[in-house]
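All protein chains but one are shown at their positions in the complex.
The first chain written gets the first letter, and so on, giving A and B; residue counts start at 1 in each chain.
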Amino acid sequence: MAHQPCAIVGIGQTQHKSRRWDVSLGGLVREAAQRALDDAEMTWKDIDAVVVGKAPDLFEGVMKPELYLSDALGATGKPMFRVHTAGSVGGTTGIVAAHHVEVGRHKRVLAVGYQKQSEGNAQFALGSGKGASIGAGGAFAPYMRSYIDRSGAPMDIGPMVALKDRLNAHKNPYAHLKIQDISLEKVKASPMMWDPVRFLESCPSSDGACAVIFTDKEGGEAAAKAGRKPAWILGSAVRSEPSSFPGRDPVRPVGAADCANDVYKQAGIKNPRTDIDCAELYVPFSWYEPMWLEAHLIAGEGEGWKMVESGETALGGAFPVNMSGGVLSSNPIGASGLLRFAEAAMQVRGTAGEHQVENAKVALAQAYGASAQYFAMWAVSNSLDPFGS
Amino acid sequence: MGAFMTALADQRFIGIRSGDRVIVPPREWDPDTGEELALDFVDVGPAGTVETWCWVDKPTSQHPLDHAFAWALVKLDGADTSIMHAVDAGSIDAMSTGMRVAPRWKTERHGHITDLDAFIPGETPETNDGPSLDEPAAMMDYNATITYKTPVPTNLVRYEQATGEGRLLGLKCPGCGRLYTQGRGFCPIDSVELLPEHEIDLPETGVITNYTIITPTPYPGQTETEPFARVHVLLDGAEIVLGYQGMVDTPNEMVHVGLRVAAVWASPAERNENDPMSNFVGWVPTGQPDDTTPHLVNRLN
Partner (left out) sequence: MADPHQNDIAIIGWSISPMVRNIAYTEARMLLDVVTGAVNDAGITRDDVEFTCAGSCDYVAGQAFSFVQNIDAVGAWPPKRDSHVEMDGAWALYEAWLRLQMGDIDVAVAMGSGRSSTSDPELLYSMEMDPYYLAPLGADAVSFAALQARSLIDAGKVTERQMAEIAVRTRKAGKDSPYSQVTGDFDADELLKADYVRSPLRKHDLPPITDGACAVVIATAAKARELCENPIWITGFAHYTESHYVGMRDLRTSNSTTLAAKAAGIEDGAPIEVAEIQSAFTHEEPLLVEALGLGSGVSINPSGGPLAANPVMATGLVRISEAASQIRDKGKHRTLGHSTSGPCLQQNLVCVLEGNS
């Protein structure tokens, strides 16, 4: 039983903002899903199954919202599935949706990730209503401090990543945060939130949704013929590891390397740094860019920050990262992972507009969740065989 | 939905056309085709027929009425689907499938499903002079409270007891030998239960390996107003790091990697028998020279 090829033929996302109070919960997901359908030149009736992913329902105050959303997502009379793997959920949603096609279960599957955090209070939800919540930033700050020490990275690296992503956001019509006159000085002068991470080095809380339509080889080839280049999945993987136990390294997690190696093997990627043209990595706090470059074996140990410093990860660099502005610019938690996957697919389809990497052939996407313990990754290409086997 | 809510505030019902049907309450999308519905509204009601019902003897705190009432699916005149709401029938004997009901409106209306106070038996609506909305409804509030009663697992009870007695209680996995604390129930590596026979008192001194200073943000339930430190402490002579610990009477500027610290227990005056966990207050510098082990900051676990 080998699995079948899977193509991404439709992508849609919402205008990400701190408050999308112009739409209902249903309206939000619908906006993304309708755009994906339009992109794929399909209608609601063409979809065979729907996979919804989002992070804690406590963020909106609606338990198991996929039940209420069945009409909004045209799922009535179809199978509907709800995934939740914390921050990595968007990634897992895409992967589970793809599986439906890859095992030949359904021909056309819609994946939607969303979060409408403004409906509730994210800090309240993260802290489960108790005082002195340290938030995600507080939880990860020690990991970033550890990275800075073991890599010897200069302190400017974090702010440089923030600057790069915030500049990139101006080239993404959907991005939430578009800070005017952003500069390294402005980042470094912003308030310290979770020492050593400053306000402008961290992600916003956004309302937003992302939708991706998957289909089989036949569907992908038909889209290609019609001039709508698909993105093909070269490989995908997930890994989880326990939150904490003596000896665990949350800075360079084993799960991160295992997940990456699994994807690279499936995709025929032998040298990630050269075989991959660009990447969308889940970077909610600036330092996670060099950390993930190393943890996912793109840069050698202690070398990730050098890729940032040299400009290699900038939009015009040799290994662009987070061309869309990334999670630092838009963070609807349940959608952020799927946005990474979608943006990678957009790159190889050539539909990334102003933030397009020229001639992107192979793109990598990654999402992570909880205490840096859930990982979801995929590699996509505009060719089923980009390395010519 | 905004149009429906605005109409409610106006003491009216509307439905939306979807193909041959009039759907009440209006959906934004056709459930059969998935397509967005045109804003083609139709006045329905005010009276309707009960399609099915049930009786609520003892309303919950969330229910719309505070005395016994019926839930019903009411097909308003002109609609093809039913709306769910309360019927204030007075007694279960007044309820029957097929009976006619009419709306009783609240005097204060906000553009909310509860602007309809309840349905009442009969054909005649109970309207009032309360004002409609100045502007169409665009937002509604929904607040909910759920109380959870979670029993404390044995290991956590024992941990709390030990804390109340002034001991940091740890558990040593019989398989791999790793140390755990805070009443952890089992070793996630060996998947074995941690039992009282595996208990071990942990050292009460250690060294800060890592830390962060957190600037508090406001949210419901927040207790902090000033930046506060959270430190990772590697215990002396034990391979266990306690994460995100609080400091006691220590300026944030003093917190650094290598600072030797000791556990602080509540003074007799501060002790609260009803809250054994409060007996452990946090960590305080011992005044000893720093631990200068290189790269101590990487001890996160």
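Simple rule for what comes next: a residue touches a chain if its C-beta (ideal position, glycine included) is under 8 Å from a C-beta of that chain, and two chains touch if they have at least 3 such contacts.
Please read all numbers here as calculations on a predicted model, not as lab measurements.
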| item | value |
| --- | --- |
| Omitted-chain contact residue, chosen from A:Val29, A:Val238 or A:Val348 | A:Val238 |
| Which residue of B:Phe13, B:Trp53 or B:Trp265 touches the chain not shown here | B:Trp53 |
| Identified contact with the non-displayed chain, of B:Ile14, B:Leu37, B:Ala86 or B:Leu296 | B:Ala86 |
| Hidden-chain contact residue, picked from the options B:Ala3, B:Met140 or B:Val281 | B:Met140 |
| Interface with the unshown chain - residue positions in subunit A | 1-3, 24-25, 55-71, 75-86, 92, 96, 99-100, 102-105, 125-126, 128, 237-243, 245, 253-255, 258-259, 370-371, 373-375 |
| Contact footprint on subunit B, counting only the chain that is left out | 1, 5, 23-25, 27, 31, 51-57, 60-64, 71-73, 81-86, 92, 97, 112-114, 140, 142, 144, 146-154, 185-186, 188-189, 191, 193 |
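Rule of thumb we're sticking to: only the chains that are shown with their structure count from here on.
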| item | value |
| --- | --- |
| Centre-to-centre distance between subunit B and subunit A (centres being mean Cα positions), rounded to whole Å | 26 |
| Residues of subunit A defined as touching subunit B within the complex | 21-22, 24, 26-27, 30, 34, 43-45, 47, 61, 71-74, 76-77, 121, 123-124, 127, 129-135, 137-139, 141-143, 145-146, 149-150, 191-196, 242, 244-251 |
| Residue numbers on subunit B that touch subunit A, as the complex places them | 1, 27-29, 31-36, 138-139, 142, 144, 178-180, 187-189, 210-224, 228, 230, 232, 239-241, 243-244, 295, 297-298, 300-301 |
